[in-house]
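So that we are looking at the same thing, I have put the structure below in structure tokens.
Note that this is a trimmed complex: some chains were dropped, and none of the rest were shifted.
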Amino acid sequence: MRPSSRRNDQLRQVRITRQYTRHAEGSVLIEFGDTKVLCTASVEENVPPFLKGKGKGWVTAEYGMLPRSTNTRMRREAAQGKQSGRTQEIQRLIGRSLRAVVDMAALGERQIVIDCDVIQADGGTRTASITGAFVAMTDAINGLIAAGKLEKSPIREHVAAISVGIYQGKAVLDLDYPEDSDCETDMNVVMTSSGKFVEVQGTAEGVAFTRQEMNALLDLAEQGIKDLISMQQSALAS
Amino acid sequence: MRPSSRRNDQLRQVRITRQYTRHAEGSVLIEFGDTKVLCTASVEENVPPFLKGKGKGWVTAEYGMLPRSTNTRMRREAAQGKQSGRTQEIQRLIGRSLRAVVDMAALGERQIVIDCDVIQADGGTRTASITGAFVAMTDAINGLIAAGKLEKSPIREHVAAISVGIYQGKAVLDLDYPEDSDCETDMNVVMTSSGKFVEVQGTAEGVAFTRQEMNALLDLAEQGIKDLISMQQSALAS
């Protein structure tokens, strides 16, 4: 029995709220149960130095947790003077995941900067971030089209992410914090709407996992991501 | 005429939402019109080194803006590796303002850490932060009383803050961003429920101000803060 009484293959309740704040070109609050992440997409008419003059765009991401998004207060990274290794790992993952579905030449020499800020954490902040950031990025790009700056969307397909893990010997979908902090194996999976993988990151926390377990986890993840992509589509259609 | 069509002595619509997130001992979303700040209060059973063993408590604050809380994206301070001078100024102001109404001996050797994070900015983030942080701190302290860790509240009285300024030659209350970025004088006033000042910070932006103007500004601020304190009381009563 999962702490939340969910079935092993059951997502938490997911909510996607677009236009959550008013300044950003895309602004989405995504909720996976009690995990709440504000994802904004900012359009900047410049690119990083290594892309100057190459006619291609870029998508990058930054991630942060509010100090009291967690059960006990975390130290503020800005006050510490540096981002933790975990933060850097997550923001690099978000950026790579989004870039995998964008045609950089079609985006043109501009940059989409994604900010994922965790308002409340209950496990799965990185997968919620990717799933919500895709919607924010889509809104920002649709704004460029509406403004006549792009003719058609450089987004090739949807991308979303979910965590799966072995919890008390069973493969489960969408781990919340009590599961995440007590599981044997934790895997984050990023997939596209065509059913292909963009990232698979599985980590044994204590007990190494078998190929069979890995297959069970991937099966769960595939189904969960299909559902998340439907929710992205509904949110964008509304 | 003010850009928002408000009267010169009119506050923006203020909303105070308690228990906005679930982990913090106090968690308040305060809105001054389009300015939205999440204020959390965390109780820590320790004090800074300079107070160790003195039987007194402490209240301190940190402040941050989400990168896209503003009209154009600000660089993330955690990624920059340091907090700006402005950020430090504001968080020091918030801390001093709250400490002014707390009896540190009565609080006991523990610390209340306030985090004010700006979700959306439209002027007045520091005054909204102080006003909301007071409510979050009160909730946290009431939790200590409910848990039997304190017998009675060490909070002596309410404290709230508002900005006033000279905009197009007129004294106005509660400047929003269009006013703030175009005013001659900007003053932040922090007052208690007994009508005394905790902080007065007036700055001429371009044109120095007269004693008469200063008096007009203080009159406006006094009234505004009385109203804010009523709203704090209503929020805490509900």
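Labels for the chains are A and B, by order of writing; each one numbers its residues from 1.
Note that in this section a contact is a pair of C-beta atoms (placed from the backbone, for glycine too) under 8 Å apart; a residue touches a chain by one contact, two chains touch by 3 or more.
The model shown is predicted, which means the values in this text are computed figures rather than measured ones.
Here 2 copies of the chain are placed, and the complete complex recorded in this file has 6 of them.
The definition used in the following text is that only the chains that are shown with their structure count from here on.
Overlaying the C-alpha trace of chain A on that of chain B calls for a turn of 180°, given as a multiple of 5.
Here the CA centre of chain A is 33 Å from the CA centre of chain B. In the complex of the two chains, the chain A residues touching chain B come out as 21-24, 27, 34, 36, 38, 40, 42, 44, 62, 64, 66-71, 73, 76-83, 87, 113, 115, 117, 119-121.
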